[in-house]
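Showing subunit A:
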Amino acid sequence: MTHLFQAFDITKKFAGLVALDQVSFHLDEGEILGLIGPNGAGKSTCFNVITGTLKPTSGRIELREQDITGMPPYLTAHMGLARTFQHTTVFQHLTVRENIEAACWLRSKVGLGCTLLRTSSYRSSEISLKTSVDDILSMIDLRHVQDSRAKGLPYGYLRRLGIGIALGTNPALLLMDEPAAGLNPTESAEFSKLARRLRDFGITIVIVEHDMKVIMGLCDRIVVLNYGKKIAEGSPGVIRRDPQVIESYLGKSHDEAETARA
Partner candidate 1 sequence: MIRIFLTAVAVVVAIGAPFVVTDLYFQQVMVIFGIYAIFAVALDILFGFLGVHSFGHAAFFGGGAYVCGILMETYGVSFGLSLVAATVLSALLGLLVAIPALRMRGIYFAITTLFCAEVVRLIVTNVPSVTRGTMGLTTPLPSFPGVPYGYENLGFYYLTFAVLALSCFLLERFRRSPLGRSFIAIRENEQLAASVGVPVFRIKFYAFGVSGGLAGLAGAIYAPFIGIISPDLLSPTYSAMGMLMVVVGGFGTIYGAIFGAFMFSVVTEIFRAAAELRMIIFSALLIAAIIFMPRGVLTPLIDYLRRPSRREPAVLDVNRKDEA
Partner candidate 2 sequence: MAFNILLQQLLNGLTIGVGYALVAGGLAAIFGIMRIVNFAHGEFFMIAGYVLYYGMSVLGLPYFAAAALAIVAVVAFGYLIQRLTIEPLMETDPLNTLLATFALSLFMFHSVVVISGSGGRTIDTPFDGVITLGNVILTEQKLLVMVAGVIFLGLLAVFLSHTPVGKQMRATAENRYAATVLGIDVKRIDRFTFGLGIALAAVAGVLIAPLTPLVPSVGTAYTLKAFAVIVLGGMGSIPGAIIAGVGLGMVEALTAGYLSSAWKDGVAFLVLITVLLTRPNGLFGQGVAH
């Protein structure tokens, strides 16, 4: 059977240091996958390699059976892969609505000529774009503040806006880098609800997250990294009982103490 996304043996070395060591995993359409591991396990590297921010040293990445290894981010976005950033990353000086509009580059099919001449195709595309933006704003529940500037909005709103920007690309696969970091329990719960809604909408999701409650409650499947290697994979129930995972998490503080001493 074919998967939506597959990573084959991806390895990434930084000046001799192996950050990712032959990691393979796959994604099926409509699932929510959690990518977890102790600090420095290679989660962020993995994330950046997939989105094209970093080029892997070796290995191959496929989306819908097409090779996307080492493609720059704007092209992976074109292939249907979107991401959110660890910190609240939005277009600060634009309004909420403009933020989403700016992110709809891939949806807008009219070129420069049509824009400047304001042809009928431009007009019709403008109308369909408006509908898409409205839909996204409803999805992330920010319609009521659509004309406020992003700068100065509450933190929880900005996180949702970050997701809305990623949705602007109409992605098949959405990667989220610590989406629940800094959210209070109510906001976390809201986020989980939003993620499920996106999944029901047909978007496959990968989440890198520290908050175990969010991960365990939300993910269909979890991949665990430690020291750049994949040490476990399975449903939340399986992962929770996996001895290697327990050890890597419990041993973490021990290891860190040792590194600090050295």
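Criterion applied: all candidates are chains of the complex that A comes from, given by their letters.
Note that in this section contacts are C-beta pairs under 8 Å (C-beta built on N, C-alpha and C of every residue); 3 or more make two chains touch, one makes a residue touch a chain; residues count from 1.
The structure presented is a predicted model; accordingly, all values stated were derived computationally and were not measured.
J.: Which numbered candidate touches subunit A here in the complex: 1 or 2?
T.: 1
J.: Going by the contact rule at the top, pick out the subunit A residues touching candidate 1 in the complex.
T.: 51, 72-75, 77-78, 82-83, 85, 89-94, 98, 101-106, 108, 110, 112, 115-116, 118, 122, 126, 129, 165-166, 168-169
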